[in-house]
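Here's a structure for you.
All protein chains but one are shown at their positions in the complex.
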Amino acid sequence: MVPLSYYLILSAILFGLGTAGFLFKRNIVTIFMSVELMLNAVNLTFVALSYHFRQLDGQIFVFFVMVVAAAEAAVGLAIIIAVFRNRGSLNVDQMDLMKF
Amino acid sequence: MESNLQLWLIPTVPLLGALWNGLWGKRSSERAVASVAVGAVAVSFLLALRAFFALGDAPYLESYFSWIAAASFQAHFNFYLDPLSAVMALIVTGVGLLIHIYAVGYMSQEGGYYRFFCYMNLFLFFMLTLVLAGNYLLMFVGWEGVGLCSYLLIGFYFRREDAADAGKKAFITTRLGDFGFLIALLMIYSTFESLNYSEVLPAAASLPVESTAGPLTVICLLLLVGAAGKSAQVPLYVWLPDAMLGPTPVSALIHAATMVTAGVYIIARSSALYVHAPQALFMVALVGGITAFYAATIGIVQTDIKRILAYSTISQIGYMVMACGVAAFSAAIFHLMTHAFFKALLFLGAGSVIHALGGEQDIRKMGGLRHYLPRTYWSFLIACLAIAALPPFSGFFSKDPILWEAYVSPYGGILFWLLGILTAGITSFYIFRLFFLTFHGHSKTAVATSSGIHVAEPAHHGVPHESPPIMTWPLMILAALSLAGGWVGIPALWRGGDHWNLFLAPAFRLAALPTEHAVSHDAATEIIFTLASILVSVAGIALAYLLYCRRPELAAAAAARLRGLHTLVLNKYYVDEIYRSLFVQPLVVVSRELLWKGMDAAAIDGSFQGLANRTRRLGDRVRRMQSGNIRSYAGWVVLGAILLISFMVGLAS
Amino acid sequence: MPAWNLTAILPEAILTVVGIVVMLLGSFSSQNQDRGCRTVTLMGLAGATVAVVAQRQHQGAFFDGMFLVDPFGIFFHLLFFLIAALVVLSSADYLQAEKLTVGEFYTLLLFGTVGMGLMASANDLILSFIGLEISSLASYVLVGFRRGVASSSESALKYFLLGSFATAFFLYGIALLFGATGSTRLTQIQEILRNVSGRATAGAAGTVLLPTPSTLSSLAQGPEQFPTALLGLAASLLFVGLAFKVSAAPFQVWTPDVYQGAPTPVTAFLSTGPKAAAFAVFLRVFLVGLEQTADQWSALLWVSAALSMFIGNLAALWQSNMKRLLAYSSIAHAGYMLVAFTAHSVDGTSAVLFYLVAYAVMNLGAFLVVTHLGNRGERYVEMDDYAGLGYRSPLLAACLTIFLLSLIGIPLTGGFLGKFYVFRSALQADLIGLTILSVVNSAIAAYYYLRVMVAMYMNAPERPVPLEPVSSSVGVTLFICAGGTLWLGVFPQSILRLAENAAQWLLGAG
Partner (left out) sequence: MYPLFFFVFATAAVGFAINLLVQRHPIHSALSLIGVMASLASLYLMLGAEFIAAVQVIVYAGAIMVLFVFVIMLLNAGEEERTDRSRLAKYLGMPLFLVFLVTLATILSRQFSPNSMVQFGDFPGHTADIGRRLFQNFLLPFEVVSILILIAIVGAVVLARKETY
């Protein structure tokens, strides 16, 4: 037996690591993977809470989040490909044509 | 008031004129444009006249349709006619008509003819909406509209960078004031549940006088902020001198006769509120008095003919505001009217001079113009006498009650009277300085032109020439009005009928002083005060005469005539010098160095400029936040999230 | 009641079907393909509008209480359809000039509109989330639609990465709100929180139990068991996600870059449609779901509103690119709306709704002028390119002037009345400081809008920009926008009444 809060703290840690990945990674694909990590962290929260309330809604939310993540991945990777074609680079630090 | 006056026609006709010229003016001849524009104003004037004569005892209200009908907020399109708005409408259309006629001549060959008349008519539409509006919100519509037109017209010479800047400065400075008005308007609604004058004013009159600052005081102070912005009072006056870059008829119409007096109108309109908020009233008087004195002193040292008149306008409006501040509302409106006459005349005369000299505005380069511009000269002289408040000119009859009320009113005091009388002296001094330098003495321009130093404009044929009749006729009509316009309000003291006060009384019935006059007075005192003010005015003129007219002539004549008189002349000269060093020089130094350069240029103007620069620099720092880097942006998001979370959770625990 | 009900989602259904039809139509290459797509799209929007109007007779909660047909939702639906129709009309020339595929553009626009409609009517956070994702994904693609242009795809990338980043926060907020209350249904959450605070006298912090199913039904354990800190955490995470979407500070960072790089009609769409939809969710979540914690989040709104106004207006002072300028102005306008939101009243909410309509009309108009003048490849979007426009194309300049005056807030325009209601509601809620800040801001804002007007009327062009003739669709759209702006300024009653009705419904006062 493990306290429920362990699960939630674990998901908080994963969410935090996801934000850190967004802040520190330079490769666009990896940054996008960090976002996926954040979504996964939220999923863990949903499943844990679903267990806590002994109801299925939480799991159904996860199902929807996964579909959304899949759709997001398709669009996101397409955008990344388009950017790569235009700029020939995947380094996020070079994506600053527009500023100030 | 049985008949339907169709008040909406009064502003609408100029609007139609503006639309016509805006849409088809580009392809029409100048003549067609001018006749549409002038015709529209003339019709509007006749309609205003009809409304004026149809005026009864009770205020007349015309409601057209519901503008905003939310559950919690109502406003209508309605117009309101009482003696106050009738007089204002007459002044606006009447003076507007004369200035339009004048502009027909003045603006020809200026380019953008149709645009000019389009804006002018549009301006009249908004100004008449402002004046005739039956509620504060509709008044605000006119209020913002005139600001917009003023902006368009100041920036009329769009090729001049400084003109465009001046337009922007005017727009933004007055907007600061406008928002005072807007907030006042919202507070009026929350206090009285209405914005209609016909409901707000009686409701305000039934409230007790606020001995400490309450909602009424706040409303009145906010309205004062709005009035100060639009009427160029301290400290929001900085835009008006710069606004003189617009064409002269614009300066005459908007920046002298009508728009800038809107602040006075709104205070007079809200008189029922003000008399119940004595602290606000005191602030009004103070602002007005200080502005009157301060702007007049600056007027002494200016050399640009239009800038002198601009400062003079600020100072004269200060007078009116001060009159409102001592609860002499009908005196304020009286001065507003006479001022509209003589100040419009002064501007148009100045325009005539500038026109004759091919664009020259520096009075040090003028002189002796009375021979070349006789009609302008005489009408200008009448205007100067009127502003210097000499009897029997109109300015005398309107300025004198203000000074008297400043002294006897329960809201006034000796301080305000002193400010007023000092200003009167300075006023007559600077206006005659302008007058003598321009029209008397040697013709400097002609000399300069013949020696080729002054590069003449094409319109300038070496010798200054009088303007065409279409420009001089309005001058003469305005001169007649400046002379006789004050006679409608000759007080009982001078065996007059006091018609003016009686006529306007219904408009200020609700502002009847809640307390009786504290200072008792008799006719003898009043006569003494009047004589004092005349004396001061004459002294100002005499001083100006000595310094700017008499001395150079005497010096020239003395050389040719008797040698024995020379010492006397020298003595005279010596006296002048003493005068100069004792009175004038300190005043000049103080006003130039301290007031104009120190306060006006550095502190107030500078602080506005500084504020603008600081704002821009701040903007530069803010935009550096947008570095364009996605990771930095995510950093901002996380930072914001952390702040939000710690705030929310901190509150919760 | 059956589990599903087609009338409730009829508008969305129509738009989806039409979207698919347009997509198919676009794939057949023919001469009149563009025109056909446009006609079908507009007809679909018209049909959806009719459906929404008919829905007024069938109000209620559908799909197990997830989807609400109420005046609030109907108001937003109508607004979205108007925006979508105007964008369709104004993008025709642009798409042709840029040689972009019309069918897909309109399909994505329609699908995005479906997502926005779902957001406005969703009573369940999961549905809000899905709606948000639908409209966001469609926007991401639309932003990157000019895929051969570096700035366009870079914009799409920025929008996409930061958008999904913010969405993750939003989703985490939903999860934690679910944890705090055991529900994602907004009206249920409201009920639960009311019960809690009804008993609460002093909500003790510290270690508390998560409500279990039994506590949810009876809340027998009392309010001191309620996880207030968790609720605060959830509220702030939701705030992050929604503030990001409405581009309110400090989450506005993406706005200027994305707006600048996106195709101009898409920028117009983004600044009005998805923004309004995000406001709908914002209002529903905070005024319904989290109504009981208003004293906490209203402080957040206060700060966010003030910051948005200042950041938007100050940074706009320096802009010379029209799209970027309007982007910053869009941040500032979000700030004004947040001011009314902060008031937390029927008046404030209806002020937000009215402002959204006024802003949509004037901003779409302004962007349309920018689109038209930009010419092929969006070459002329600098302020200098507007020099002398007042003489070269008086009507175009006059329209832009109307829009700019409305954005400044000059009377007789919708923008003025919008600001007026905002200030009024803020004053009524005793937000005096915030009102003064917003007043100061609208004075600052006048400066940069005036710069455009000065350029148009008072500067001579150094190199005259080529002017394309105004096509009929652009002309009609301009006319609708300019007329609408003035109409809202002079005859605002009808819209205002709708807005008030919606606001009353939302706050349960009507």
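Labels for the chains are A, B and C, by order of writing; each one numbers its residues from 1.
Operating definition for what follows: contacts are C-beta pairs under 8 Å (C-beta built on N, C-alpha and C of every residue); 3 or more make two chains touch, one makes a residue touch a chain.
Remember, it's a predicted structure, so these values are computed and weren't measured experimentally.
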* Asked: In the intact complex, which of the presented chains make contact with the chain not displayed?
  -> A, B, C
* Structure fact -> Considering the complete complex, of C:A84, C:L171 or C:L230, the missing chain is touched by C:L230
* Structure fact -> Residues of subunit B touching the missing chain are 627, 629, 631-632, 634-636, 638-639, 641-642, 645-646, 649
* Asked: In terms of residues, what is the contact footprint of the unshown chain on subunit C?
  -> 3-4, 9, 12, 16, 20, 23, 62-64, 66-67, 99, 101, 104, 107-108, 111, 114-115, 118, 124, 126-127, 130-131, 133-134, 137-138, 140-141, 144-145, 147-148, 153, 156, 206-210, 212, 227, 229-230, 233
* Please identify, in ascending order, the residues of subunit A that touch the omitted chain? -> 1-10, 12-21, 23-27, 29-30, 32-34, 36-37, 40, 43-44, 47-48, 50-52, 54-57, 59-60, 62-64, 66-75, 77-82, 84, 90-91, 93-94, 96
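FYI, only the chains that are shown with their structure count from here on.
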* To do: Would you indicate which pair of chains has the most C-beta pairs in contact?
  => B-C
* Farthest from subunit C in C-alpha centre terms, which chain would that be? -> B
* Intercentroid distance (Cα basis), subunit C paired with subunit A, Å -> 25
* Which subunit B residues reach two or more other chains? -> 623, 626, 628, 630, 634
* At which residue positions does subunit C touch at least two other chains? -> 157-158, 161, 165, 256-257, 315, 318
* Asked: What part of subunit C is in contact with subunit A in the complex they form?
  -> 126, 129-130, 133, 137, 140-141, 144, 147-151, 153-158, 160-161, 164-165, 168, 171-172, 174-176, 178-179, 182, 184, 210, 212-213, 216, 256-257, 260-261, 315, 318, 324
* Structure fact -> Counting only contacts in the complex, subunit B reaches subunit C at residues 26, 66-73, 140-141, 144-145, 148, 151-152, 155, 158-159, 163-164, 167-168, 171-172, 175-176, 179, 182-183, 186-187, 189-190, 615-616, 618-620, 622-623, 625-626, 628, 630, 632-634, 636-637, 639-641, 643-645, 647-649, 651-653
* State the interface residues of subunit C toward subunit B in the complex, per the touch definition above. => 157-158, 161-162, 165-166, 169, 203, 205-206, 228-229, 231-233, 235-237, 239-240, 243-244, 250-251, 253-254, 256-257, 295-297, 299-300, 310-311, 313-319, 346-347, 350, 394, 405, 410-412, 416-417, 420, 423-424, 427-428, 435-436, 439-440, 442-444, 446-447, 450, 454, 457-460, 490-493, 496-497, 500
